[in-house]
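Note that one protein chain of the assembly has been removed; the remaining protein chains are unaltered in position.
Chain naming follows the written order as A, B and C, and within any one chain the residues start at number 1.
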Amino acid sequence: MIDVSVDLGFLKLHNPVIAASGTFGYGLEFSQALDLNRLGGFVVKGLYFSPRQGNPPPRLAETSCGLINSIGLPGIGVKQFSHEILPKLTGLQTAVIINICGENREEYASVADYLDKHEEISAYELNISCPNVKKGGICPAQNPEDTYETVKLVKNSCSTPVITKLSPNVTDISEIALSAQEGGSDALSLVNTFLAMDIDAVTRKPKLGNIMGGLSGPAIKPIALRMVYQAVRAVKIPVIGMGGIQTGRDAVEYLIAGARAVQVGTANFISPDATLQIIDEINAFCEDNHIKKVEDLIRTLDIDS
Amino acid sequence: MIDVSVDLGFLKLHNPVIAASGTFGYGLEFSQALDLNRLGGFVVKGLYFSPRQGNPPPRLAETSCGLINSIGLPGIGVKQFSHEILPKLTGLQTAVIINICGENREEYASVADYLDKHEEISAYELNISCPNVKKGGICPAQNPEDTYETVKLVKNSCSTPVITKLSPNVTDISEIALSAQEGGSDALSLVNTFLAMDIDAVTRKPKLGNIMGGLSGPAIKPIALRMVYQAVRAVKIPVIGMGGIQTGRDAVEYLIAGARAVQVGTANFISPDATLQIIDEINAFCEDNHIKKVEDLIRTLDIDS
Amino acid sequence: MLSMLKNHTGKITRKEIWGDDYFLLSLEAPDISRESQPGQFVMVRTSTDPYPLLRRPFSIHGRNGSHIDIFFQKTGIGTSLLSQKQKGDPLEILGPLGNGFLLEDGTESKKVSLIGGGRGIAPLYFLAQELNKNQSKVRIFYGGRSSKDIPLLSKFKKENIETLCSTEDGSTGFQGLVTELFEQEMNSEPPSLICACGPDGMLKKVSQISEKNHIPAELSLESIMGCGFGACWGCVKKIKKENIKQWQKICEEGPVFWAHEIVWDE
Partner (left out) sequence: MLSMLKNHTGKITRKEIWGDDYFLLSLEAPDISRESQPGQFVMVRTSTDPYPLLRRPFSIHGRNGSHIDIFFQKTGIGTSLLSQKQKGDPLEILGPLGNGFLLEDGTESKKVSLIGGGRGIAPLYFLAQELNKNQSKVRIFYGGRSSKDIPLLSKFKKENIETLCSTEDGSTGFQGLVTELFEQEMNSEPPSLICACGPDGMLKKVSQISEKNHIPAELSLESIMGCGFGACWGCVKKIKKENIKQWQKICEEGPVFWAHEIVWDE
């Protein structure tokens, strides 16, 4: 039996595979396809304080090995969430992580405060990196001060552990990673989607109603993996890696680069039980390569020869 | 007959398709596969003042719809180039563009100065954006001042028109685009490759000898197209777009986004006559869509409905 | 209506080629077949590689014992790969998904007109079969650009399904749009229900006809789908329910809606 558990310090996961925010609904939608308790954890879709409609369609465009989305964080808001959804998430034997959004720092803090001290909630993931909300795709995670201040305010507003989710649309990921650490973040997760667009040559219209959107999927994996590698080397807090993970081997690459856990996004759309397949494949990989503990893979990139 | 010519102001091209630097050798290598004069132009591989060996292998890793390279700009240096290669490029009826590299600003300027006033040369392309040379992939195009100063020094050292090639590894492409324009650049070309990495899960080694490299190919097209769209809206000088162009339709998308010409890189490896195929496909596209002049496509993105 | 979030691997047991661009595949999928209703759809993986990335949605076109049929038009990369599959090849399918046409609500022994444009005919064949079981009187209006876009006509004729057809170029049947044909013919035998599937322009026209003539209409919508089962929020269209207009998920709340629920312009 391989020990697939991983320890983030503030949170122990029974395996390193977490379903990513915005691709796994509130978790419940997937309970027909898989046993949620088999996951390392899952992150619910982005939650603002107030309910929101999201962006006009078309909201999706498929590209070569990638998907651009401009969903724009539609959702029910924190009150309806805590009344209707949260009770259904009690008693799960897996980490439930809440993805927090905000129009400004104060809104992030209000959501964090409102949901604080719910024991169903294992951690917050601070989504300061969604390219689909502001004009031009700008978000706090593109600026070190903004990152620092947002994290700090949220940390001061709650006692729940905070994972800060970073944007890949930056010149220097290490700088932002450090700011989040300085702001008091307990961990980092990266990457969110890459600001992207697609055009229909015949109609000359953008393929997305919102013109730009966020690119995810296998296309981005090599860039995301590089950023995770860099972030891990910049900070002391644990890093959760994601971007284009489709197989157990992809996940293992992130662990080797230094991630302590991984998130799986777009793959959930292709197979609702993708997370479970990936867990099985990580197990099989360890078996084949005589690795007894998944933690023995973490940050073992061999760069000397 | 469709008029496929495009005008960059300082340079008229008989069609908008240029072979990208580092993927087309010195042009001559392709003369068996195609008539160079049918191209809008071609950019020779990166040229430093002195000869260089490049990076240790492996230098290539294929990813999902992408290619990571860590070639590292090996080359013959400017003297050997001007004695052995340049004479063979005289008399071509196509734009010959020299991709200039430098360890520092002065080296860029020296190359520009050394090759100045060669009438075989239509323009320089300042490669301030190669992720494969410095540690951590850092390059001048990631910093607005550095971009401004480098462009300015080169412009002061030569009378040849200068195209500044930008890096996609930045938070705000508009800011860098503006700096290059302020430095006196005659045009912009973008994007160079995305800093990326890949790992062999079994050996736990990076797939590239240099650990990181630059990602190109269809995988990056949606991000590159977005950056071209943004750069076009930030500056007044012409923009040449590239990143993942494989077909005439891809090229047309860049033109609609506002590029006045395009470059084709990785596709040349797959089919040595890819550029010609793309030119034919642009012609066919115009035919099918009743477009008489390729210039009528430029910057016509329909964002009102 | 039961929608099942489960991946099945079904063998292709039959392949029919209808002209240049249309294909029918029979898939062995007993669980899906048992549960499926006309108007529901499946998400099909056209490749196990990362390109093309997403599954593709296809209506259930028919059901035979433990098999379901899909009928599709080759329009892009995914459908092109699918058209190259052969008998015996396995195919990953998720379904049945979504809410189909409301057969239960007193459609028995009614006069139902089905209007299909191009590949929009796919779910209507299954619907016609089920309506026939209910003793309903079914007429199909089947339209396309030219005769090659209405390939199933011969099959319908052979199976004695009353079919009226139109082509825009007049190469077969009525020359014009299928909605024009319908408007011309509807008075001779006014239906009590319309069910339609096709391009948005056609469905919008059907909505107008439905409103003007006070005939309820159920319309099956298309939208780009990331998942097909409610997880991505990518497939929304504007829907009005209880006078509130909202982006609603086609895959979960639809793909079939009442005509009056659909907000066409805004």
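A few points about this structure:
Keep in mind that, in the parts below, a contact is a pair of C-beta atoms (placed from the backbone, for glycine too) under 8 Å apart; a residue touches a chain by one contact, two chains touch by 3 or more.
This one's a predicted model, so the numbers in the text were calculated from it and none came from an experiment.
Across C:Asp49, C:Glu159, C:Glu189 or C:Glu211, the single residue that touches the chain missing here is C:Asp49. From the options B:Gly41, B:Gly183, B:Gly217 or B:Gly258, the residue with contact to the unseen chain in the full assembly is B:Gly217.
Interface note for the absent chain: among B:Ile71, B:Ala123 or B:Ala141, the touching residue is B:Ile71. In the full complex, chain A touches the hidden chain at residues 64-65. Contact between chain C and the absent chain runs through residues 49-51, 77.
Where chain B meets the omitted chain, the residues involved are 22-25, 29-30, 32-33, 45, 53-54, 56-62, 64-67, 69, 71, 74, 217-218, 246, 266, 268-273.
Keep in mind that, in the parts below, only the chains that are shown with their structure count from here on.
Considering every other chain in turn, the ones in contact with both chain A and chain C prove to be B.
Taking the mean Cα position of each chain as its centre, B sits at the greatest distance from chain C.
Measuring from the averaged C-alpha position of chain A to that of chain C gives a distance of 36 Å.
Chain A and chain B have Cα centroids separated by 34 Å. Mean C-alpha positions place chain B and chain C at a centre distance of 47 Å.
Residues of chain B found to touch two or more other chains are 64-65. Contact of a single residue of chain C with at least two other chains is seen at positions 50-51.
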